[in-house]
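All protein chains but one are shown at their positions in the complex.
As written, the chain order gives the labels A and B, with residue 1 at the start of each chain.
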Amino acid sequence: MNTPTSTPTGAADPATTSDARPEAVRADDGAPGGAGATGPTAGRTGLRARLAAPPARARGAAPWVGAAVTAVVLAVLPLLDLRVPGVLPGPTYTPGTLHLLALCLLYGALALSYHLLYGVAGMLSFGHALYFAAGAYGLAVVLQRTDLPLLTGAALVLVGAVVLANLVGAISLRVTGVSFAMVTLAFAQAGNVVARRNIGGWSGGEEGVGLRTANVPDWLVGVADTRNVYWLALAVLAGVYVVVTWFQRSRAGHVVEATRENELRVRVIGQQPYLIRLLTFAVAGALAAVVGMAYLLLQSQAVPTISSADLTITLLVMVVLGGVGSRWGAVVGAVLYTLLDQRLSVFASSDLVQGLPAVLHVPLSEPLFTLGTLFVLVVLFMPGGLAGAAARLRQGRRRR
Amino acid sequence: MSITVLLLITGLGLGALYFLVASGLSLIYGLMGVLNFAHGAFLTLGAFIGFEVSRAVGATTWPGFAVAVVLGALAGAAIAALSELLLIRPLYQRHIEQVLVTVGLGLVTVALYEGIWGTDPIFISGPAWLDRTTSVLGANVPNDRFLAIGAAVAVLVGLVLFLKHTRYGLVIRAGVENRAMVTALGIDVRRSFTLVFTIGGAAAGLGGVLASQYFGYVSAHLGGTLLIFAFIVTVIGGLGSLTGAALAAVLVAVPQQFANYYLGIGDLIAVLALALVLLVRPSGLMGAKAA
Partner (left out) sequence: MSAVLQVEHLSASIGGQQVVEDVSFSVPATGVTAVLGRNGVGKTSTIKAILGLVERSGTVLLDGEPIDREPTHRIVQRGVGYVPEDREVFTALTVEENLRLAVRDREPRRELVEALFPDLVRRSAQRAGTLSGGQQQMLSMARALLNRNRLLLVDEPTKGLAPKIVTELATALQEAARTVPVLLVEQNLQVIEQLAQDVVVIDGGRVVHTGPAAELLGDEAAVRRYLGVHAEQPPTARRSDDDAPGAQPPTARAAEEARP
């Protein structure tokens, strides 16, 4: 008994599928509203079959339709005059609102790259901020110190980030679990120290490095051009989404997902868990660096906090809020977090909160208090985060 | 020569602080498999309570300072015990969720501390003796270093005696090795979970009061800064090993001081040490055993 039975379609029968992490929402759910989810894809039992099956599987185009519609709606936002009082600071065409929305999109993309690490491969890294910061700082320094055009500089930084991710990954992946978390944390901390201490005079210490715009195209620079940066952010998110999806559906993606559940079985079918984990680590790092570069263009500077452990923890919170293992969950979690963080800060300084007695006013004036509490509550009472809740809702509806 | 002595003793003092955090981390991890990201928050609470007590009773006197130390440690113990009972226990055996919950607790508490005590460091002073220096082999060593070292040694000795000679200590040592078998001998191992959290919290709270003397200030981020190095110490020492943590605390902090003084890159040294140890001995210096 209990020998792996291969199912011909490549997707295991949900009834016999057993997931090592019942809380985790399975990875292959599509875009928001993507009703095309045909039940969880295979856990242990169907692994062999999935690895053998070509990535082109029976799943329909529905998730992509959802994602495409979402993208189009987001793309036309700067041309519209939408107002969402309480959520957005102003109409959607104003630079302030577009800036906030662009930030949401970039954090969405960054959370997606973290999802690849944690949600798909099960690697709990506490050092993902390093690659994000490497992208932002790298591009800032290149633009400061050289006369390279933007795209050439960006390509150079990307190569550097990939090398960095491979180096750190090669060392960190020698250990697993908690030790892996600690080593990645330590390396990111080293990066943070380098940034803060201004070692070599490149990183500008606590001030950070500003964006020198000499070689940046004009249409990305002015405040009036925020919507161009917004579209850039949207393009980055879409690109990251496509890459992550493609990676998850590739052979490597299936294997790395399998290593999360059962390393031995992956060895048995003749794959090298180490190398495939390293590949995943490097891809996630490269994506984070790309997001970091876009972040630099949006914020016009790179500061040490973006390399801190706190940033990685923020990513973890976003992914868990959205639902571990779910792509759109990661994006929604990030957007929700960023919006909440921003709005709670505004709310904190409002007269309403300032007028409250200290017991209420002290915690409410700290956005992180509310966000942290929300996070703890989700972990305790809402396994699977938003995506898990959505899945339960869908299931409940189907049963009725 | 005198600078070497000064750096050495200062490094030992820093190592003492690392150990006060790492001892609890290591025991908690060893027994429960939970990496406690809220441990820095326990330390910070100890520091703030110590600060409040000194304000109230005047900690520039020795009795006042003693009260601050005791209440700081008690505060650390109390918040740790409550965290275990209310947040960790309901997630019994779900290690990832337990770690996540401590991450969340870390965020919440730091935000709360900032709300109550502000974001800027508060400068403090203790008994006058602590601000003076003692001459050792020509080096003028600040006295608070000796206090930190003494406290850490006392905690180490106390913990080792506790682990070696009490029934609870026996259960903890056995649980670090094989938790399931402890329950299969009819022992409710969850009670020792609360216990190690409480002990770890007390050590961290004590560390908080001493750290605020060592650095001369308290801030909401005091614990967070120390926590990262305590993590490094814990991993280098071998998760779950108390003597490993003590050894690693010294091995990390002393070179860190020297590198900081001569090269200005002390923090990097700690990270390099971690990478090196994990490359050579992935299980850390002492592997997993409680004492």
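As a working rule, contacts are C-beta pairs under 8 Å (C-beta built on N, C-alpha and C of every residue); 3 or more make two chains touch, one makes a residue touch a chain.
All figures in this text were calculated on a predicted structure; none of them were measured in a lab.
Only one residue from B:39, B:94, B:145 or B:173 touches the chain missing from this view: B:173.
Those residues of subunit B that touch the chain absent from the view are 170-171, 173-174, 176-178, 180-189, 289-290.
Here is the rule we use: only the chains that are shown with their structure count from here on.
Centre-to-centre separation between subunit A and subunit B, using Cα means, comes to 32 Å.
Subunit A makes touch with subunit B in their complex at residues 21, 23, 124, 171, 174-175, 178-179, 181-183, 185-187, 189-190, 193-194, 197, 199, 309, 313, 316-317, 320, 362-363, 365-369, 371-373, 375-376, 379-380, 383. Against subunit A, in their complex, subunit B makes its touches with residues 29, 35, 37, 87, 90-91, 94, 96-97, 99-101, 103-108, 110-112, 114-116, 228, 231-232, 234-235, 239, 264-265, 267-268, 270-271, 274-275, 278-279, 282.
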